[in-house]
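Here's the structure, in structure tokens; my notes come after.
One protein chain omitted, others in place.
Let's look at chain A:
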């Protein structure tokens, strides 16, 4: 059964790549050359792999955020806004608090998670108390978060003069791997002799990826082995049956939204502490949360599967970007190609249908494929 699921995903990816290639071809670009550049752009150098991981880290977490809420039957479109709140609060703590190294990022991350959890909790509360659809509230909260963040960044104690961004976080709040050592004399001297490590560490590689993996395991554990997880899933499967079974639905909706929010907030916090180091004034949403929806779809709402799904998505985005300066493909064509690939990957149902059709023709039982 597992084998089958894996095969179906692989076939979907193949289909996606082929159709994506057709799109490139229609736009007048050589798909083989383009895929070659993308592959080289992701695996060609240790630092490209680092960049792909950096690019994917927030997507793992926002993907898990969407997937987790979905397990409880909630559609969390608000990952974007929760991401913004998480990054804003992490920046505030990272800049205003003066704490010793190790403790500082932990406090900043926890604060970011908590704030985003409360933010998402608003949508959960409205859903459970008044039955307001969470799709609508989370979308509206996205915009509220965006403008709230911009408003806070404009605060003159926080805004960096002549930049449309906040102050940078203090060095003690950074979660970069060997961040200080990298720029120290000893570090530079050592890295000169070791090109592999030098390339690998050149991008702002950070602990966010490791945190994301640990959290994925934790989430899987919560879902599989705890009462809370059982209750959340029960509400997702059939909320009336769950209520009949004595599960408090209202409480579980709020808890589920809050955990989903905390995950997105964690994505925002690690992005700030590890990569951007500041909160910029946003003209539009950056798309980490929305990409998270795609990642969750690819992963079939499985928290662990979000890791490879996000790596694939991040790799496509990072590698795809290289097509612009090399073969001159416009960003629009690249994004359409990526969209088509993701579309196909997220449609294992179609592939499943096709394979089951084949089986049926042979006169076997359809159930065998499931």
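Just so it is clear, a contact is a pair of C-beta atoms (placed from the backbone, for glycine too) under 8 Å apart; a residue touches a chain by one contact, two chains touch by 3 or more; residues count from 1.
We take it that contacts and distances are computed from a predicted model.
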* To do: Just go with whichever of "FMN reductase", "Multiple resistance and pH homeostasis protein C", "BMP family ABC transporter substrate-binding protein" or "Carbamoyl phosphate synthase large chain" UniProt uses as the name of the absent chain.
  => "BMP family ABC transporter substrate-binding protein"
* Which of A:46, A:101, A:287 or A:308 touches the chain that is not shown? -> A:287
* Which residue, A:32, A:106, A:178 or A:241, contacts the hidden chain when the whole complex is considered? -> A:32
* **For chain A, residues in touch with the removed chain** => 15, 18-19, 21-22, 25, 30-33, 41, 45, 47, 51, 55, 150, 154, 161-165, 202-204, 271, 275-276, 280-281, 283-284, 286-287, 318, 321-322, 324-326, 328, 331, 350, 353-354, 357
